[in-house]
Structure formats: C-alpha cells, structure tokens
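Removed: one protein chain of the complex. Kept in place: all other protein chains.
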Amino acid sequence: MLRFWLQAAAVAGVYAALTMALAPFSYGPVQVRVSESLTVLPYFTPAAVPGLFIGCLISNAVMSPYPLDFIVGSAATLGAALLSYALRRIPWLVPLPPVVVNGAAIGAMLYYLYGVRPPGVPTALSLPADMGFVAIGEAIACYAIGLPLLKYLERHRRIFEY
Amino acid sequence: MTIRVEHLTHTYNKGLAYETKAVDDVSFEVADGEFIGVVGHTGSGKSTLIQHLNGILKPDAGRIWIGDIDITAKGVKMHEIRKRVGMSFQYPEYQLFEETVYKDIAFGPRNLGLADDEIDERVREAMSLVNLKFDEMAERSPFELSGGQKRRAAIAGVIAMRPEVLILDEPTAGLDPKAHADILSMINSVRERMGGIVILVSHNMDDIAATTSRVFVMDTGRLVRAGAPAEVFSDAGYMRGVGLGLPQATEMAAMLGLDGEPGAGVGAAAGETAPGTILDMDGLVDAIVSARIARGPDAIDGTPRGEEDRNGATRDEKGVGE
Partner (left out) sequence: MIRDITLGQYYPEYSIIHKLDPRLKLVVTLVYIASLFIIEDFFGYIIVAAAIFAVIAASRVPPRFVMRGLKPILIIIIFTFALNIFMTSGDVLWEYGWLHVTRQGLYTAFFMALRLILLIVGSSLLTLTTKPMKLTDGIESLLTPAKKLGVPTHELAMMMTIALRFIPTLLEETDKIMKAQQARGADFETGSIFRRVKALVPILIPLFVGAFRIAQDLAMAMEARCYRGGEGRTKLNALKFKRRDLAAAFVSAGYVAAIIMERILL
C-alpha cells in the first residue's frame, strides 16, 4: 500500500519537475506541457491517477499565472486520468481523455473566467477556438511524446510492480 | 588535435547579489595525445570547467579552441563540437534509456547521422573496448545489467562517437574495487586504441597519479597548479590547503619520512638527490628497501614523526633514524 502511494508521489514529482523545468511552454493559452505525456501512465499503474492529480496541483499552485488553473486544471487532470485508466486496455485510446477533457475544461476556463479571445477568430467561435488551442497543445504532448513513451516503458514494465 | 583555453570565466547568477564565479580566468593548453587529470575540492569549478569544453556551457568571458575551431564564437554548430569532444558525466548509467544495449550505444552515432553499417561497426568496437561481450549483451535491456556493466555500457555510448577528446567525470565513482580497476584499465586501452586527448576528473588521487601525465588543480574557480603528478603531489602542504589529499603511497611515504630525500628514491645511491615524489606502491616499496639497505634495519620501523620508537628515541623531523 505504501508503495502505491510512493509510486504516486514519484509520478507527481516527475510531472511537477518536468512542468517547472520547461516552464515557458507550460503555462498560458497554448500549453505544451511535456509533462502531460505522463498521462499515458495510467496504462501501467493506477498509482498514476492520484500521482497525475497531485503533480498537476503542485505545478499549478506553485507557478501558474492563472490561479484557477489550480482547481480547474487539476480537476480536469484527475478526471482525464480516471478515464485513461478505464481505457487502459486499448493503448492508442489512453492519451485521448486528457486531450478532450483538458481542452474542454481549460478552454472553457480561459474563455469565461479570463476572457481570452484568440486573435483572428470571429467572436462566435472564440470558445471552441480556445478549447481547440488547448487541445492541440495537449495532443502534441500526449500523442507525439506519450505514445513513444508508452512503447519504451512497456519494455520496462517491472518498475511498476509493487 | 589540441585544446586551447584563454581566460575562461563563468559566472552564476550574474548581476544578482549572490553572483559567484564558478570558473575564474582559467587558461591552459593541452597537446595532442596528452592524458590530463583535473582535481579540485567539491565546488572548485572542475565540473563547470569541463562542461565548457564540449559546448554544454557557454562562458561569460574567454575563448576556447578545440583543434582549430573557436567553439566560443558565434554561430558554431553544436554538432561540430560534439563530434570532436565526447563527455561522460558522473554516474553515467543514469542516462541509459533504450530498449537494448545495442540501441543505447548506437544513440550517439545515430545522432551524428552515420549510416547503419558504420553505426554497427562502432557499436561492436565500443563494446569490445569496454569488455562487454557483444553476443551476450547487445540485445539485453540496459536495465538488466549490473552496476559495473551499466557504467561500461554508458561509457561505450560515448566512445562509439569516436571523439578526439574524451572527457570522463569521475568514471570510477561508487564502484567496487574490481569494477574500479576494470574501468581504469579500460580507459588506458581506449586511449591506446583511439589516440587523442583524455581528460579525467577525479577525487581519487591514486587513479590520477597512476594514469595521467599532467594534473590541473582547481581551487575556488581558479587553476592554481598545472604540472606532472610528481610535481603537483610533492607539495603536500599546498594540496591539503586546497582541500585535496594525496595518492596513498605519497601519504605513506611522507609519514615515513621518505619523501624525496637523498637516498630514498629508487636506485639512488646515498648522497644523490632523489628522483622525487613517490606516487605508487611499487615506488614506496622500493624506497623502503633502499632506505633499509642504506641505513640498516632500524631505519624504518613505522613510527610516525614526533613519536617515540621502541628504543625510546623520538623520531626527529625526518622520521628516519640513524
């Protein structure tokens, strides 16, 4: 049981460290958070669910210019992680929940709470555009990095045992 | 291939109240084929210094020439530098990531854009140089290897790039005695096989004394001594002053009063000036034997300086009795 929580702490730590190390890209309307590639981890272990949640919480609390990121972003990450865990039987579907959930939640937050309207987009489409931009950033992290990560870690599955 | 460093300075936290000069106006030259040792207390700037040589860090002031390329000039391609200068960091086994040992060692050459057959040749060569049996190890996961094997695999990854300058930061750290010795002999055989400059950063003075031809001593960012090991280690007081030790044999010789005194060296007849500092156990044994021959069986009984020997006589300054 302890190992479960410590593995979760490891995931949280890596997530937070990566987000902070690559700081300029990690916050703002076009977020390419490399750490989001870790959202494939629920494929290997359920400890990744609280791990991702807390990792996101820490990164947001500590360095985000958007204080509500703290609540909305982290909740979205938790929800997405749970869904990813549920989908763990199908590898290529695992990175999908974060893309969709984060896109929708963070996009909506940016639109309603911060009034972010992307340049060059007619106002009627601003909400979907906000969501779209976040989703694109997520997709790059989750699919372009996440899937190769999954493939590599598959070979080292042993480290996830407890 | 030569290295030239002129007035290299690197400042951390520039402009802030707590800015520190990690490397302070360091200049030196290294000729082709030299084996250089870099020593210094923790925080003396040796790691910072060597990270400039392969372009990972950029200096705040000063210039560095690797061969005929000024790597501190604007617009220098990292690719060009990394082709020439290879570096292995402390605990390099933590950089292993690939699915197989083969693929991990091939990572470097692949980044250089080499063709597959060239890569294959280099991986095989590197593995044999580090004594990892190709047939047994190539297809295994790097994470299955033992500590010593992992380290050798990691270093192989750097060797496979065939750098003209090989820098090794504490390659023997944390290894058991056998693995430690294996790595040292591996470094020597790599050097023989590939030529080029080798730079060894280490806390282990015995390793430095045994392998290098010139030693650079770093102290709080400055290069304070540069010379042959015998020269550098002969000044025990200074070395202690900058927070460093000496090779074990040298310490022992100092304790027994054999350091560089007339007649104490190997083959020196009584009255002749000794060849100088004792750096290894062989030298120490020879010196003890010579001293006993020269001055009789009581010459050395192991009593440290300043204390009473079994006859009640106090060892004088020199420590060696009549």
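Should a chain be cited, it is by its letter among A and B, assigned in written order, with residues numbered from 1 in that chain.
The rule is short, and it goes like this: a residue touches a chain if its C-beta (ideal position, glycine included) is under 8 Å from a C-beta of that chain, and two chains touch if they have at least 3 such contacts.
Here the structure is a predicted model, which is why all the values come from computation and not from measurement.
Among B:7, B:58 or B:79, the one in contact with the hidden chain is B:79. Interface with the hidden chain, as seen from subunit B, comprises residues 12-13, 51, 54, 56, 78-79, 82-83, 86-90, 92, 94-97, 107-108, 111-112, 143, 157-158, 161. The missing chain lies against subunit A, touching residues 1-3, 5-14, 16-18, 20-21, 23, 27-29, 32, 34, 37, 50-51, 54-55, 57-58, 61-63, 65-68, 70, 114-117, 119, 123, 140-141, 144-145, 148-149, 152-153, 156, 159-160, 162.
We adopt the following convention: only the chains that are shown with their structure count from here on.
Each chain gets one centre point, the mean of its Cα atoms, and the points for subunit A and subunit B are 44 Å apart. Residue ranges on subunit A touching subunit B, taken from their complex, read 152, 155-156.
For subunit B in complex with subunit A, the residues that touch the partner chain are 97-99, 141, 143.
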